[in-house]
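Only one protein chain is missing from this complex, and each of the others stays in its spot.
So, chain A:
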Amino acid sequence: MNRNGPSGFTEADGTIENSSNHEISTLRLLTNSSKHTETKSICQKYPYVSAMEENFAPFRFVYPEFLPDPNIKWRNRVREKLERMDMLKRRSNLDIPEFYVGSILSVTLSDRNAPGKTNTFVGICIQREGTAMRSIFTLRNIVDGHGVEIAYDLYNPTILNISCLRLEKRLDENLRYLRDAPAQYSTFPFDMVPELRSANVPVPVNPIKVKLNPRPWSAKWHLWDLKGVEDSSEQILEPWEMRRFDRWKFAEGFDTNKYDLMRAYRSTIPAEEQTEIYNEVHQQLANLSASLRKQKRKRTFLKPQKTV
């Protein structure tokens, strides 16, 4: 594992004045990352963490698909390098904003069969999967009384525009339970106006607790450790079911998983490698985000509609 020396970090500091965007940028991540976490820098708390590592740590939330799948069977440096090159090329043509599960997005696709050859969908992001070019995000909305979920490839070339209308996080890593929640939690108007927020504020976490519909459900939500759902497991499970559930959790190691170092190692990319990866791409990402946002603001035109 070759570790590159910190190369571009001081340059990023110098170009702060040139960036004129109100939204999140990679430069902000580099310089203000310590403000988002504790008052004491991570480097001061843990001396083995380098300054570069601390600065690139928040990148894994904003650009999660740049990290490869941790499964050792599928890892290959040359392929990962080629994937990153392709991702940057695609990002130079499409601005992919920072978004999380729980954010509301609007996606415009090129559709051969749609009137005007474009197709727009607005929805709440319920899950985000995959790595590299195969990363997928799913949007959910209620259209004409029917729940609609569309899974988009993040790097699909037919996507013309992705904009984040409301940037926020939720308490769970996926929101599939919205399928069994009342419609109000998944309904968002298609003509929703993007909500502005200032650059230095951390991404808000929506602490909403969804009240699910009465059973039957599409999955056994009461068995999942869902923080964004109103807890009603006592009413659902019999005492003997609760005891069986507790035994199952013990057998699966739910309580001991947090002590399993090898499990954590196998399911994540080590911090040193993450730093290496983001160090390689952060400069290009910073340049892309500034230029593309300018283009996006200029490119607001409406296609003339036939009124007769």
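The criterion applied here is as follows: a residue touches a chain if its C-beta (ideal position, glycine included) is under 8 Å from a C-beta of that chain, and two chains touch if they have at least 3 such contacts; residues count from 1.
In the analysis below, contacts and distances are computed from a predicted model.
S.K.: Which of the following names does UniProt give to the chain that is not shown: "Glia maturation factor beta", "Probable arginine--tRNA ligase, cytoplasmic", "Mediator of RNA polymerase II transcription subunit 7" or "Large ribosomal subunit protein uL3m"?
M.R.: "Large ribosomal subunit protein uL3m"
S.K.: Which residue, A:79, A:220 or A:247, contacts the hidden chain when the whole complex is considered?
M.R.: A:79
S.K.: Looking at the full complex, which residue from A:160, A:223 or A:271 touches the chain that isn't shown here?
M.R.: Answer from the full complex: A:160 touches the omitted chain.
S.K.: Where the complex has a chain not shown, which of A:89, A:209, A:227 or A:294 is the residue touching it?
M.R.: Selected residue, touching the omitted chain: A:89.
S.K.: Determine and list the chain A residues touching the chain excluded from the picture.
M.R.: 2, 73-79, 81-83, 86, 89-90, 92-94, 110-112, 116-117, 132-134, 153, 155-160
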